[in-house]
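One structure follows; several queries about it will come next.
In this view, the complex is presented without one of its protein chains, the others remaining in place.
Our next item is chain A:
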């Protein structure tokens, strides 16, 4: 199989040499009757026939048994489709987050009420009707996908017109944020498990059901257990160098111990190997 490919450059080489070789052949032919004594004259007649054979009618033969084996790397050359393209056509109704177009690179740009995702996917940010359009005033070459609120709305809007927007908000009575201890508590009712924060007053009342299905006190209560028990840590004294020396000594000893252990482990591993 590789033979013809290798022969390509050889043929080029041959073209450069052949005229001289042929002329040499002509000159040598009368001498071929003479017994060959020289090594040079010995090699020439041997190489020339093989070169001339590949030169004249060049053809490859591919037998059926060979072809039936198939080509290598067929699947990498023919990958699965990536399902790109328009997911919503012009005029279709979309809601926020609805994917309108999937693409490689920015073939289309997000226009009004649309945005572009991480992989250049165009998606809607408002509910409305899809429009595919060009906006030469903004950019002469780009194609845009936009969403309009009215079914018969048109894009692009005139450049100096005020932008059309929707509020998409509802007014409800204001909810005061729960002042207090940011401590999580869980409650189970018919809606499922609710995780919320508890007020400071009820947080102290004792163990409650907390995330992870545990009845326990709040984290900050646990943190103050020593205070409640009246355990007082020795206050730090800068001038107490004796204590400082002892602490340092302990730390150094421990470090040395850990170091020696580390070395031993490594050595044992090597020994096993």
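We adopt the following convention: a residue touches a chain if its C-beta (ideal position, glycine included) is under 8 Å from a C-beta of that chain, and two chains touch if they have at least 3 such contacts; residues count from 1.
We adopt the following convention: contacts and distances are computed from a predicted model.
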Chain not displayed: protein name in its UniProt record ("Proteasome subunit beta", "Large ribosomal subunit protein mL38", "Translation initiation factor eIF2B subunit epsilon" or "Ubiquitin-related modifier 1 homolog"): "Large ribosomal subunit protein mL38"
Omitted-chain contact residue, chosen from A:72, A:161 or A:234: A:161
Missing-chain contacts mapped onto chain A: 93-96, 98, 127, 159-163, 165-175
